[in-house]
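Then we have subunit A:
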Amino acid sequence: MEKIKSLADLKKKREQLQSMVGLRENGDNAENLVQVKVAMATCGIASGAKQTMEAIIEECKNQNVKAVVTQTGCMGYCYAEPTVEVKKPGSDPIVFGHVDVQKANDLVNKYILTGEILEGVIPVNYEKIENK
Partner candidate 1 sequence: MANYKYHILLCGGTGCTASESPKIKANFESILAEKNLTDDVQVVATGCFGFCEKGPIVKILPDNTFYTQVKPEDCREIVDEHIIKGRKVQRLLYENPEDKEHISDSKHMGFYKKQMRIALRNCGFIDPENIDEYIARDGYKALASVLEQNDPMATIDVMKKSGLRGRGGAGFPTGLKWELCRKNEADQKYMICNADEGDPGAFMDRSILEGDPHTLIEAMAIGGFCIGATKGLVYIRAEYPLAIHRLQVALGQAREYGLLGDNIFGTDFSFDIELRYGAGAFVCGEETALIHSMEGKRGEPTFKPPFPAQEGYLKKPSNVNNVETFANVPVIINKGWEWFSSIGTEKSKGTKVFALAGQINNVGLIEVPMGITLREVIYEIGGGIKGGKKFKAVQTGGPSGGCLTEKFLDTPIDYDNLIAAGSMMGSGGMIVMDETSCMVSVAKFYLDFTVEESCGKCTPCRIGNKRLYELLDKITKGQGTMDDLDQLKNLSRVIKDTALCGLGQTSPNPVLSTIDNFWDEYVAHVKDKKCPAGQCKALKQYVIDPEKCKGCTACARNCPVGAIKGTVKMPHEINQEICIKCGTCIEKCKFNAISII
Partner candidate 2 sequence: MDMIKLTIDNREVEVPKGTTILKAAQTIGINIPTLCHFELEGLGVHNKPGSCRICVVEVAGRRNLAPACITEVMPDMVVKTNSMRVINARRTVLELMLSDHPNDCLQCAKNGRCELQKLAIRFGIRQNPYVGGEQSNYQIEVSPSIIRDMNKCVMCRRCETMCNEMQTVGALSAIERGFPAVVSTAFNQHLEDSPCSFCGQCVAVCPVGALTEVDHTPKILRAIMDEKKKTVVQVAPAVRVALGEEFGMKPGTIVTGKMVTALKMLGFDYVFDTDWSADLTIMEEGTELIGRLTKFLNGDKDVKLPILTSCCPAWVNFFEHHFPEMKELPSTAKSPQQMFGAIAKSYFAEKIGISREDMISVSVMPCLAKKYECSRDEFKVNGNPDVDYSISTRELASMIKQANIDLAQLPESEFDSPLGESTGAAVIFGTTGGVIEAAVRTAYEVITKKSLPKIDFEELRGLEGIRSATIDVDGLKLNIGIAHGLKNARKLLEDIKAGKCNFHAIEIMACPGGCIDGAGQPLHHGNSDIIKARWEAIYRADKEMPIRKSHENPSIQAIYKEYLGEPCGHKSHELLHTHYFDRQTVVEVGSDK
């Protein structure tokens, strides 16, 4: 792995990475992939997030859905673990709570494929500092 030797190096690296990671955030991006993030902090894992993540990956494969499924940290909604954020191309990300294996399958078959929103949507009610 190449070392980052200066601020300029870091900036270059960041720009490269942002174009890659950025598609997870900017809905206007024409990218076709569905982005799925599973909250995998201890609380999430304890409530079954690992099984949820496996189920999503499996079901995406079965249904031939092109999705990037990644783990992330705690989203803060402990009352609704496991929590999963789904971002479909062209729309805002939506966070779903209480996503067990059954709901994980539904998430792929209903929300991702047909746009039907499942029960248990968690409205994001905090400010991101990027906007400031």
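In the analysis below, contacts are C-beta pairs under 8 Å (C-beta built on N, C-alpha and C of every residue); 3 or more make two chains touch, one makes a residue touch a chain; residues count from 1.
On how the list was made: all candidates are chains of the complex that A comes from, given by their letters.
Computed from a predicted model, the values in this text were never measured in an experiment.
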item: Of 1 or 2, the one touching subunit A somewhere in this complex; value: 1
item: Candidate 1 contact footprint on subunit A (complex, rising order); value: 1-7, 9-11, 13-14, 17-18, 20-22, 37, 39-43, 45, 70-80, 83, 85, 91-92, 97, 114-123, 125-129, 131-132
